[in-house]
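Only a single protein chain was left out; the remaining protein chains are all shown in position.
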Amino acid sequence: MESKTRKMKNKGLAAVDTFSFLQAVRVECPLVHHISNWVTIYDCAQVVKSFGASPVMAHASEEAGEMAAIAASLVLNIGTLSTDLIESMKIATFSANKRNIPVILDICGAGASSFRDRKCRELLDERRIDIIKGNASEIERIAGLDVHTKGVDSAPLEPGNDIRQVAASLARARHCTVVVTGKEDIITDANRTFIVRNGHEIMSSVVGTGCMATSVIGTFAGAVPERITEAAVAGLICYEVAAELAVRQAGGPASFKQTMLDCIFNLSMEELLSLQRVEECSLEGS
Amino acid sequence: MESKTRKMKNKGLAAVDTFSFLQAVRVECPLVHHISNWVTIYDCAQVVKSFGASPVMAHASEEAGEMAAIAASLVLNIGTLSTDLIESMKIATFSANKRNIPVILDICGAGASSFRDRKCRELLDERRIDIIKGNASEIERIAGLDVHTKGVDSAPLEPGNDIRQVAASLARARHCTVVVTGKEDIITDANRTFIVRNGHEIMSSVVGTGCMATSVIGTFAGAVPERITEAAVAGLICYEVAAELAVRQAGGPASFKQTMLDCIFNLSMEELLSLQRVEECSLEGS
Partner (left out) sequence: MESKTRKMKNKGLAAVDTFSFLQAVRVECPLVHHISNWVTIYDCAQVVKSFGASPVMAHASEEAGEMAAIAASLVLNIGTLSTDLIESMKIATFSANKRNIPVILDICGAGASSFRDRKCRELLDERRIDIIKGNASEIERIAGLDVHTKGVDSAPLEPGNDIRQVAASLARARHCTVVVTGKEDIITDANRTFIVRNGHEIMSSVVGTGCMATSVIGTFAGAVPERITEAAVAGLICYEVAAELAVRQAGGPASFKQTMLDCIFNLSMEELLSLQRVEECSLEGS
């Protein structure tokens, strides 16, 4: 069950390619429809805007389907879910599925309550989700492992679980791309698996960095919908390179977040070229 | 249908007068009741507070009328509307109309869904709205033109539409003041039309600048309710002069927003005098 990593220099997601995804976002300016949570809703919108795209946050069941019908991608986040919000998510996803635009689900807080687990499973069973995104314990939970989470923060991994294998199995079972964020990010569609090693530990001291990552993935997937796995990789790299640039100027978590949003706005190819750390990895036995 | 602009130096809204509106806000400290959206609700409150006034955000139908009954003005924003919120808006507006306090409606996202269009029209038909505020495509939509919008961002103008004339016609038809924000802001009550040329293009890269503009207008109208059109002009000038001051110190959209809120707090008569750009314009054929 051990996974092996091999570096694939200048292949797949070399910095120049990452930059081409970023350019696609800036040129296409995709409309990213969100049904999100009430805590980080502003930051989710602003991170999309900082990348040069257009966020729209619309959760009323009366308009959720219509809004998804004019969007380039749909981002769902269950951070502060309710029965009503889940219904709107289903309506929007139905509309998104019909148009084949990417649907990204942040399983924020999965495992923290049986209600969350049940509603996540409903969404996954009843609709087509193109990208599932969570931290390690959330992904393990949705993959059916018996983990215990602590609210919306990641819990320590159960010994013996290879989270890369868990992610790839979930991707295979659900026919989707799975993104696990953490010290290293795993992006896998079962066929291809990427590891992104950018970012900084201060991100775990900022509320909303996980939610923003999902909105970024939605933005990149909306701009390049025919290559969503690589789009997710490129989006995470851009986001986390900006984080590395920001931490140099920040005095703490709050100024860090603001500076990161500025750095995203100004992100250049040179910065990506010098800082990007990504590998493609092959999973044994998969 | 072409509109002509003539400069009216030192008249109507000279900087010294703009400053007297700002002083009225700081002295009166109006209570500005909001029924707003979940994305920019914090910034709407903070911009009011930065100007020295008191925001209150209360949307429960059980208290919306009572809260409007102690407020100096009422700001409605349909950014994340729902049937429940619209009902509360009607209750609050009924209470505001009885007391003749100014009601300002931000038609955020009008045209993006039929639900929004319908609910906007309901509010306008069933209650008295004193100021309608939107970007060009939203105002065109509410004025009955056939425009297509993209989420909550402004769409390109249809060729042949003179947005100033559209705004003035809507003001006449609805017996209200109409505010169109954009590269130039139009403020018209059909009799008088003002053009404000302050602000900076980075504002379009910040989520909530449009919503904050509406809260600012509500604040100034609450402080000087007998002159709401000029109050709207003065509020926009103050807000956008602060934006121009802020952009000089900002590294991107996020630091820009923060600096703008600081600059609003510290705004001086000298800054207004040196930066204010406003004209009164006469609309031919109106």
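Just so it is clear, A and B label the chains in written order, and each chain counts residues from 1 on its own.
The rule we apply is simple: a contact is a pair of C-beta atoms (placed from the backbone, for glycine too) under 8 Å apart; a residue touches a chain by one contact, two chains touch by 3 or more.
The shown structure was predicted, so the numbers you read here are calculated from the model rather than taken from an experiment.
Of the listed residues B:A24, B:M67 or B:V207, the one in contact with the hidden chain in the full complex is B:M67. Which of B:T18, B:N77, B:T259 or B:Q276 touches the hidden chain is settled by the complete complex: it is B:T259. Although one chain is not shown, part of subunit A still touches it, namely residues 37-40, 42-43, 79-83, 109, 112-116, 150-153, 205-208, 250-255, 258.
Mapped onto subunit B, the footprint of the missing chain covers residues 31, 33, 38, 41-42, 45-46, 49-50, 52, 54-60, 62-63, 66-67, 70-71, 257-266.
Throughout what follows, only the chains that are shown with their structure count from here on.
The rotation relating subunit A to subunit B, fitted on Cα atoms, amounts to 120°, rounded to the nearest 5.
Inter-chain centre distance (subunit A to subunit B, centres taken as mean C-alpha positions): 35 Å.
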